[in-house]
Each structure stands twice: as C-alpha cells, then as structure tokens.
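With one protein chain removed, the remaining protein chains of the complex are shown where they sit.
This part shows chain A:
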Amino acid sequence: MTPMIAPLLELQRVSFDYHGQRVLHELDFQVYPGERVALIGANGAGKTTLLHLLVGLKRPSAGQIIAFGRVRMCEADFYDVRARVGLLFQDADDQLFCPTALEDVAFGPLNLGRSPQQARADALATLETLGLREFAERVTYRLSAGEKRLVALATVLAMRPEVLLLDEPTTGLDDATAARLTAYLATLEQTMLLVSHDGPFLAQLATRAVRLAGGTVAH
C-alpha cells in the first residue's frame, strides 16, 4: 500500500493468549481506507479473535492497537471506535436480542444518541435497502438463519459505520441469499475486513487477501 496514507486500523506486534495458549503472535496488520481485505486462515487460526481485538472486546497481551490515528488501550478508548467500526458476529443469534427486528436495528442508533424518530427512520431505511422491510415487526428469534444474518447486518449498517468487519457473513446462507448479500456489499463504499471461507464471495469483493497461520500473517 501507499505509505503516505495512514491506516484506519492497525495492529502493531500484537500477541494474544487464551489461558496461556498463544493464538496470535507479534502480529502486524493494517487496514487502509477504501480497502476490502479478505482475512483467511484455517478454523481456529484466530480470525475472529483479530476482529474482536480491533473493536476492543479483547485486550492484547502485548502490542498496540491503533484506530483512526490514536492508540487505544482502555474500554473508554474504544467507545468511538465501535461507533465507527461495525462488527457482524459469526453467529447472528448472539447479535439479535430485541423482540422485533425494527427495535433491534434501532438499538445501535439510539445508543449513539440519535432521537427516537431519527433512529426509527434510520432503521426502516436500512431494512428497506436490504429488502427486509416486511420483517420490521417480526419477532427476531422466529426468523430463519438467512433472515437473521441479514437483520444482524442491518443492525450494524444502521449505525452508519466507516469500516465493516464481517465474520463469515455467507456461512449458512443459501446460494441465492449469499449472492444477494454479495451484490449488496459490492455497492457499499465502506472499508471492509472480510473473514470468509467462501471463494466466490471473496473473489467478487476483496481487493487483497491476508492469510493467518501460526498466529501471524503468512506470506
């Protein structure tokens, strides 16, 4: 990448352990504005862990996390990072908890301090663009796996993040839904970090790929 442009998100020599077991080892990693980076690697390589480190859900055992030009250390440092970086969880059931899809999508905007009217308008508009308008009043836990995934994506997009971190977005979706999702993501201009095992999906979207192996970036 061009060295003149500063990365949006950066990990500097970051290590991470789960109960003494090393998952990431002195990892260097950057995401630059406008990129769509594919993050690939075997199961258990630490891809999900890396995404969680970037938004401060986990703290590194060593190294630094830099987001939007500032070093982020404590919980409060990550408040504005989370408003600007939207993370789609690997399992949509972890993300949805409100009675209706509309309330779930409006949850983020309300937390960001938008007025109820504004939040409702944002939520409805986001559901509309994803073709989920008729799901607004549906109970979230009764949706199918694919619908849940799309509603979970809506909950992230409604916050209008600058960067999207998507953890296996097409896993569990049928081909048609996956194609629809891919086509939709291609229209977005947000910087993206895509964790996926889905070749066609990555081929269509990613601008470069990074492989995790043995706790570091493999070349």
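Before moving on, here are some points about what is shown:
By definition in this document, a contact is a pair of C-beta atoms (placed from the backbone, for glycine too) under 8 Å apart; a residue touches a chain by one contact, two chains touch by 3 or more; residues count from 1.
Following the convention adopted for this analysis, contacts and distances are computed from a predicted model.
You can't see one chain of this complex, but its UniProt record names it "Cobalt/nickel transport system permease protein", from the set "Carbon monoxide dehydrogenase medium chain", "Tryptophan synthase alpha chain", "ABC-type polar-amino-acid transporter" or "Cobalt/nickel transport system permease protein". Interface residues of chain A facing the missing partner chain: 43, 52, 55, 57, 79, 82-83, 86-87, 89-91, 93-95, 97-99, 102-103, 106-108, 110-112, 116, 119-120, 123, 139, 141-142, 144-145, 155-156, 159, 168, 171-172.
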